[in-house]
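Removed: one protein chain of the complex. Kept in place: all other protein chains.
Entry: chain A
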Amino acid sequence: MLMVKNPPSASRRERTSSHDGFLRYRNFRWAKIAAVICGISIAAYLMIDVQPHPNGGSAEGYVLGTIGALLILWLTLLGVRKRAMTRGRWSLKAWTSAHVYLGLSLIVIATLHTGFQFGWNVHTLAYALMMLVILSGIWGISMYGALPKALSDNREMMTETQMLEALRSIDRQLHEAAQPLDQENADLVQSSLEQDPFGGGLWARLTGRYSNCSTRAAQAELRRGAAFRPKLADDPLDRIDSLLERKGSILLRVRRHLRLKALLEIWLYVHVPITFALIAALSAHIVSVFFYW
């Protein structure tokens, strides 16, 4: 390691911010812990011969089940931890890291807890819901891995407020520039001004495709018309065309921005509600197990 020597910038404040992402946190500390937990669970499963066959009601099964249930509750608490800005030496990054790897270890722990006994009952429902939560989490992590860079590139140092402000400013200019136009062309510009450019529902938001965008339609229509007219100097339609062009490109940017943000968030709308369904099913599972014991 090579360092340039500088006088010590002694500070009494501790520096806690090491530059590593939540997946690599402290050199994969939580990945290692999760792997050890999984390894021990698998080894125990293989070494202990439960009669007549492995099941959740055995002593080993109870241990795994208890660990799994407590883990699920703890993992749910990330939602509270994230929002409760209390004092103290905690880092949300460490929590996220642990959340990810311990959450993944549930695949092993819970599957072993079932003893591979599945059926159409509340027990398997809880298991299935848990797997759905984990799958949506994996999907989320892949989004977290892939999209931030694209989000940053697309912004090009503009904030969302600035993008929307730019859009409004172009709309104002369009409104002024359209004053000398005839009714037909003015209506086209009006249609672009009136449309909510981000309407079109969830699908449009997630794909970034807005098939009935009236800005694009208006521009196409104006250009079609222009092809049949003589070229004039200082034609107000030229200014309209360039404004619509600018509006089109800023719309593209905002729509991409909203799409990326939506993709970064949408998985949470699966992950979190199913977590609550899981906790309900889990409670039913635990109560019923003890009730029918």
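Just so it is clear, a contact is a pair of C-beta atoms (placed from the backbone, for glycine too) under 8 Å apart; a residue touches a chain by one contact, two chains touch by 3 or more; residues count from 1.
In this section, contacts and distances are computed from a predicted model.
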item: Protein name, per the UniProt record, of whichever chain is missing from view ("Tungstate transport system permease protein", "ATP synthase gamma chain", "Sugar ABC transporter substrate-binding protein" or "Putative oxidoreductase"); value: "Putative oxidoreductase"
item: Residue among A:A35, A:V50, A:I107 or A:L147 touching the omitted chain; value: A:L147
item: From A:Y25, A:Y45, A:Y101 or A:Y210, residue that would touch the chain that is not displayed; value: A:Y25
item: Contacts of chain A with the absent chain, listed as residue ranges; value: 1-22, 25, 80, 82-85, 87-93, 95-96, 144, 147-149, 151-152, 155, 157, 159-161, 169, 172-173, 176, 261, 264
